[in-house]
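Shown here: the complex without one of its protein chains, the others still in place.
Residue numbering begins at 1 within each chain, and the chains themselves are lettered A, B and C in the order written.
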Amino acid sequence: MMIVMKQGASEEDVAHVVDRVESIGLSAHVSRGEVLTVIGAIGSKEGRVAELGLEGSPGVDQVLPIMKPYKLASRQFKEGRDSVIEVDGRMVGGGNFGLIAGPCTVENRDQMLESARDVAAAGATMLRGGAYKPRTSPYSFQGLGREGLRLLVEAREETGLPVVTELLDLRDLDDVAEVADVIQIGARNMQNYSLLTEVGRAGKPVLLKRGLSATVEELLMASEYVLKEGNDDVMLCERGIRTFENAYRFTLDLLAVPALKESTHLPVIVDPSHAPGRRDWVEPMALAAVAAGADGIIIEVHNDPEHAICDAAQQVESGTFDELAAKIEAVAEVAGKTVSRA
Amino acid sequence: MMIVMKQGASEEDVAHVVDRVESIGLSAHVSRGEVLTVIGAIGSKEGRVAELGLEGSPGVDQVLPIMKPYKLASRQFKEGRDSVIEVDGRMVGGGNFGLIAGPCTVENRDQMLESARDVAAAGATMLRGGAYKPRTSPYSFQGLGREGLRLLVEAREETGLPVVTELLDLRDLDDVAEVADVIQIGARNMQNYSLLTEVGRAGKPVLLKRGLSATVEELLMASEYVLKEGNDDVMLCERGIRTFENAYRFTLDLLAVPALKESTHLPVIVDPSHAPGRRDWVEPMALAAVAAGADGIIIEVHNDPEHAICDAAQQVESGTFDELAAKIEAVAEVAGKTVSRA
Amino acid sequence: MMIVMKQGASEEDVAHVVDRVESIGLSAHVSRGEVLTVIGAIGSKEGRVAELGLEGSPGVDQVLPIMKPYKLASRQFKEGRDSVIEVDGRMVGGGNFGLIAGPCTVENRDQMLESARDVAAAGATMLRGGAYKPRTSPYSFQGLGREGLRLLVEAREETGLPVVTELLDLRDLDDVAEVADVIQIGARNMQNYSLLTEVGRAGKPVLLKRGLSATVEELLMASEYVLKEGNDDVMLCERGIRTFENAYRFTLDLLAVPALKESTHLPVIVDPSHAPGRRDWVEPMALAAVAAGADGIIIEVHNDPEHAICDAAQQVESGTFDELAAKIEAVAEVAGKTVSRA
Partner (left out) sequence: MMIVMKQGASEEDVAHVVDRVESIGLSAHVSRGEVLTVIGAIGSKEGRVAELGLEGSPGVDQVLPIMKPYKLASRQFKEGRDSVIEVDGRMVGGGNFGLIAGPCTVENRDQMLESARDVAAAGATMLRGGAYKPRTSPYSFQGLGREGLRLLVEAREETGLPVVTELLDLRDLDDVAEVADVIQIGARNMQNYSLLTEVGRAGKPVLLKRGLSATVEELLMASEYVLKEGNDDVMLCERGIRTFENAYRFTLDLLAVPALKESTHLPVIVDPSHAPGRRDWVEPMALAAVAAGADGIIIEVHNDPEHAICDAAQQVESGTFDELAAKIEAVAEVAGKTVSRA
């Protein structure tokens, strides 16, 4: 932490800050510049300096963090190497690209199986589908629950594709963990710390979506809750953030891809479906995500999107998904990635 | 829902939309304007039209919601009257102002009791204090838990002030509900739907904080999850939103106060502490919140803020809180509110 | 500037940064912490370090500015004193409150004179009114131009109130400067640097509005363009920023008031009319602005708002403005301000 003093801060003000820093067992380095005095307290206990609350103390102008607050997620922790996550033979990360596709929600047996067959035929490497759905309105369809999980198992048996599905409520953890090959944590639960901790203990890879207004640093901090429980297999997922622009549902923030990859060893996935909110804008965003260097995408594909129960407007029709999948592979090649199949 | 067709949409496009609307049992009214055709599907099933996903369908330009998606929270539901929530004799809403004060976190017996005595003496009407703390970092202090709840009981016994405290994890619901007079749901849990549902069944008033990037409409939808369980006593709380400005922690959005009060019968509270993040800016924000028409404020006050474990920079010193409380009352009077004591 | 090196940056990386810093005649202080190395280059030439573009250089993690980039606008420049701006006997700043009111646009003689008389009777200290209007659409009414300026002169003659009016185009500077007592620079021109420079030379007080997405620091930098031309009389004006919330036109950011006043000696004004966009929300925002510590407000008041040419929904009716003005004075008193009349 660097504590920047105001111009004209007194010696007493400086001494007070030094005392506070030393009171928690850190050493304080005072640098007197031409105009300003800056007090450094750099080290692994930096978080404790933050808790001193020096902002607004006499003579203090700014308190600037220097250390990254995350550890296990940091690229340094793996000495600069990329983590490669294996899900039933498919790799994600380190040059391996994951193509996760499937319907928003599991609706019924025919829909789920037909969608699964189509995405498998198009070359998807994993299957997505929600059995539990987070809904803004309590009056909307909330998912098939256990019946949905059962249909996902059937779809996996038929296609061989591993299953990615969302966990919403701690009390469903055992049911979801029994079925899922990857447990998804949705954007609205990115800072649901008890859910993160429990999923960290569940022994399954996790796909963690960035919150609607979470910074990339906060996403990394959320992954730290999972990692610290001993679960190393976390994929981070950009899915669009809230901004002033309302011509689309969210603003897909593809700069998060290189920024995350610079800071962390964890693979970075992009969901190109939710931000546009309409299927004709999903293709350009899917290709852009690949070009931006993502390690995979998770995309909504449905056998009959017009009659889908939820997110009908944004699901790509599974019968045409092979064309998009081919373009994705072509762009992945330019970006130095290979789609990893079993 | 109004479905606006593109200029040049064909008769077939229009007929297709009409079919889709009628397929869910609604009637569609087609208005052909000088330039555009608009199809109306207005009624209580509007949510189902949203799920048709007509955005991006052939010839469709925009799909505009007309109905509010919330019901029980709407001002119409109470025929324009304000809800007044009673907490152990203190009223909030309908001209009654609630002054909720206390430390960020329960740290120890002396801190909690001294802070409680000070805020009681200054005229606070309820006591706040966190036993469970949501923390961005898994390495930060997470609250005293049950011991914190016990100290809150002691503080209530000594001062007579009802207690507002946060619930983070479903599994702590019984413990928290036993102690709390008002259960707080934090900003990061505003869309934790299972938590909202359970707290709706707990039979205690709820203080629901707006998420960092939640619209006022989403805050109302979140309250609907609590209200639909039969719990009428919900207070909404503005606490600052995420914007591009980083001169402060959050941007306190006081326009949410009149906007919420126009849409809902529920009382609207403001937390003036978290957005500024430093105590010298808390006073102007507290007064501004009152002037903006809030039905109460919830403010962090600590007997020794410099040594507080968390949010040290933003807590107001309890020994000086009487001066601020007096100004709050003076502004409340101009705004037509009276602080409601037991 | 503090240059924070990555963990594991080499000695060569450090030496390279030191060289670059020294190449522009500054000295570099290297601090080696337990984990990180930080290189300080603190001094009045900090801006030149920014231009070195060290972000992304080998081994560099972050480049953190330490010095404020503004000088003449800084509170230090006036040794902590508030600037008090006098406009024809009315003071703004240093405990003096300015109440600027009048219609959005000058529409015609009757409208202008009647509105002016009403706001004068209610106790306004200055009169606002636009002769040149910035409009999002080229097809909207663009203001009466010179005829509008003439009517403002007539309104001043009748009421004695000094006139605040906006300048949009450099080529109108002489016309506007001849009439205006205060020249307003609108939000969309906050970074129109040639306009700022010229208005700095015009010898009239300036009311500078914050851009829709400008940080408080950028607002101060914009004022620096005016101040450096020798014009000391600049009032800064918060008027609402762009955020994700679309329940109102803009989010009025009242935290900017204490944040600006901490950093600058210049008076801070608030426009409570544009953010709400509807008149029943203007009163709470006006009172909130005063409570937040503003040195004045600039508010749209019209004799017949329903028939106003622009911003009809948000203008307060001048016939009822005396009630609001009385409340404003009451809150100003609590906030330690006095309305300054001639």
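The working rule: a residue touches a chain if its C-beta (ideal position, glycine included) is under 8 Å from a C-beta of that chain, and two chains touch if they have at least 3 such contacts.
As the structure is a prediction and not an experimental result, all values here were calculated from the model.
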Per the touch definition above, residue among C:18, C:35, C:84 or C:212 touching the missing chain: C:212
Per the touch definition above, residue among A:46, A:253, A:295 or A:311 touching the missing chain: A:253
Residue, one of B:64, B:153, B:326 or B:342, that touches the chain absent here: B:64
Missing-chain contacts mapped onto subunit C: 20, 47, 51-57, 69, 134-141, 168-171, 188-189, 191-194, 197, 211-213, 218, 221, 224-225, 228, 241-242, 277-281, 305-306, 308-315
Residue ranges of subunit B at the interface with the undisplayed chain: 2, 4, 6-8, 29, 31, 33-36, 38, 40, 42-44, 62, 64, 66-67, 76, 80, 213, 242-244, 246
Residues in subunit A touching the chain absent from view: 213, 215-217, 241-248, 251-259, 262, 275-276, 280-281, 284-285, 287-293, 327, 330-331, 334-335
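The definition used in the following text is that only the chains that are shown with their structure count from here on.
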Of all other chains, the one whose Cα centre sits farthest from subunit B: C
Cα-centroid distance, subunit A relative to subunit C, in whole angstrom: 38
Chain centre separation in whole Å, for subunit C relative to subunit B (CA means): 31
Subunit C: positions in contact with at least two other chains: 213, 242-244, 246
